[in-house]
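Of the protein chains in this complex, all but one are displayed in their positions.
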Amino acid sequence: MDINAILQMLHANRFEAASVILFVVGLGGMLFNRSLFKKVVSMGFMDSAIFLFLTSAGYVEGRLAPIIADPAVTATMEVYSHPLPAGLVLTGIVVSVSFTAFGLALTQRLYKKYHSLNIDEIMMQAQKSED
Amino acid sequence: MKTPVWYQKLLRWTEGDSPVLPEPAAHREQTREPAAEESAYESGPGLLSASAGRVRNVLLRVITIASCAVFLLIMLATVAYLPRFGDADNAPENETSRRYIEQGMQEVGATNLVTNIILVYRGFDTYGESCVLFLGATAVIMLLAVDAKNTTEEDRRVLARSDALDRENRNQILGHITTILMPVILLYGLYILCNGHLSPGGGFAGGSILGGALILCENGYGVGKVHSFFGHRIYHVVKVGALILYAVLICYTIYVGANGLPNVIPLGKPGSILSAGIILPINVAVGLEVACTMYAFYTYFGRGDL
Partner (left out) sequence: MRLFYENYPFFCVFISLLCGILTTLIHDGKKARALTLAMLAVCAVLNGVVCFSTAARGVSFTYSMGAFPAPWGNELRSGPVEALLATVFCLVMGFSLLGGEADLKEDILPEKQNLYYIMMDLLAASLFALCFTNDMFTGYVFIEINTIAACSIVMAKDSGQTIVATIRYLMMSLVGSGVFLFGVSMLYTITGHLLMPSLFPAVTRLFRTGAYQYPLAVLAGMMCVGLAVKSALFPFHTWLPTAHGSATTASSAVLSGVVLKGYIILLIKVMCRVFTPEEIGSLGVGSVLLVLGACAMIYGSIWAVREPHAKRMIAYSSVAQVGYIYLGLGLCTTAGMAAAIFQIIAHAFTKPLLFVSTGGLIDASGHQKKLYYLRGAGRRCPMAGVGFTVGGLSMVGLPLLAGFVTKLVLGRAALAEGIPSWQMILSLTAIAISSLLNAWYYLPAILQIWKGGEAPAGPGGEAYVHGPYEACLSFRIAVVCMSVVVVLLGCFAQPLMELITRGVALL
């Protein structure tokens, strides 16, 4: 593919492209931020990016959300968009909530103990108090 | 070149160096004490001089930036090769989606096709997911529940004082508004919870709303109000009961389905409230569990107890 075709595809797949960028922002945030709190937030970024990607995989131009309006009419595939990705996103969101809570709980304990959110400083103090 | 003081402060703040919450003075003294002397036998790694450490940090930073950039480029290129967004003939347009859409309602019974998938077709996944939530709550309790290791006498005194203050100066406005809002929120939560098979919603969404109602109750009526009807015992019984009910329903469905036995739970007429077999009871169970978990997150973070 030449560069023009790639740019065109990126434009067409702009939601996927955005999700990829968000994912890398989250990843970078996790690697660069020294603050534990911001690391937890970056974690949320990464998860949301994946949800955006999955949701856009389920979208089909011009189709309705997969909830049958009238049970009497037989549903056909041409009317509704793909329901599976929505289910996966729901699962992912719940997992992400649990992890955020867990990460924040750890952060709170560390803050209580070391009075800092900076991971380097916390690690230094923990190293010192060892043994 | 000297960087302005405010900039340094800002940097320190964004890096998490300066405290966000005011800390008790006694603690500050304690942590500033010099740590125990290094053992004479210690000759481990980590003896880099300060400048070597700085060089290493910069190098690490550059490497990380470069790898993030490369990763981004690779991923963007991948996106360009993926199927076009929104096309009708993309790969997910296959027999799987077809069956979910065209036969889902007849086979499973809910008009909300996503609910069909998460609670019946892929019910095992979703049970795993509620176990993640259960585990998350357990881990938070393990960390934050008040015990001898994580709470000092000072902490207990501070908490008791703030509780007493809270009891003396009840916020009247918040209390009244809570009284007005509470029935509406509860009704809305229950509606979302029980209509999961007919409209967007279900256990996870409805449960969060109910959990929010509990949190509002705690704030509006004061500490201890929720505890008077929702103590440890009830909390555990409701949470465990909901998860066991869910497990029993899903085990029955799986066992019967996998062994080719007849399923005796009626599906009902699609579109009515009492339909879709196991979906409605599962939604109620999930809702209770989620409400308990949300409330537990709130109170354990705040007070280290229910």
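For this structure, a couple of remarks:
Per-chain numbering from 1; labels A and B assigned in written order.
To be clear about the criterion, a residue touches a chain if its C-beta (ideal position, glycine included) is under 8 Å from a C-beta of that chain, and two chains touch if they have at least 3 such contacts.
Treat the numbers as computed from the prediction; the structure is a model and nothing was measured.
Considering the full assembly, A:Leu88 is the residue among A:Ala12, A:Val60, A:Ala75 or A:Leu88 that touches the omitted chain.
For subunit A, the residues touching the chain absent from view are 23, 26-27, 30, 36, 39, 43, 46-47, 50, 53-54, 57, 84-85, 88, 91-92, 95, 98-99, 102-103, 106-107, 109-110, 113-114, 119, 122-123, 125-126, 129-131.
Remark: the residues of subunit B touching the chain excluded from display are 37, 39-45, 74-75, 77-78, 81-83, 90-97, 99-100, 107, 120-125, 127-129, 131-132, 134-136, 138-139, 141-143, 145, 147-150, 236-237, 239-240, 243-244, 247, 251, 253-260, 263.
We take it that only the chains that are shown with their structure count from here on.
Subunit B contributes residues 14-17, 19-21, 23, 27-28, 31, 35-36, 39, 61, 64-65, 68, 71-72, 75-82, 84-88, 90, 92-93, 96-98, 100-102, 104-105, 111-114, 116-118, 122, 125-126, 129-130, 132-133, 135-137, 139-140, 143-144, 150, 199-200, 204, 269-271, 297, 300-301 to its touches with subunit A in the complex.
The residues of subunit A lying in touch with subunit B in their complex are 1, 5-6, 9-10, 12-17, 20-21, 23-24, 27-28, 31-38, 56-61, 65-69, 71, 74-80, 82-87, 90-91, 93-95, 97-99, 101-102, 104-106, 108-109, 111-112, 114-119, 121, 125, 128-129, 131.
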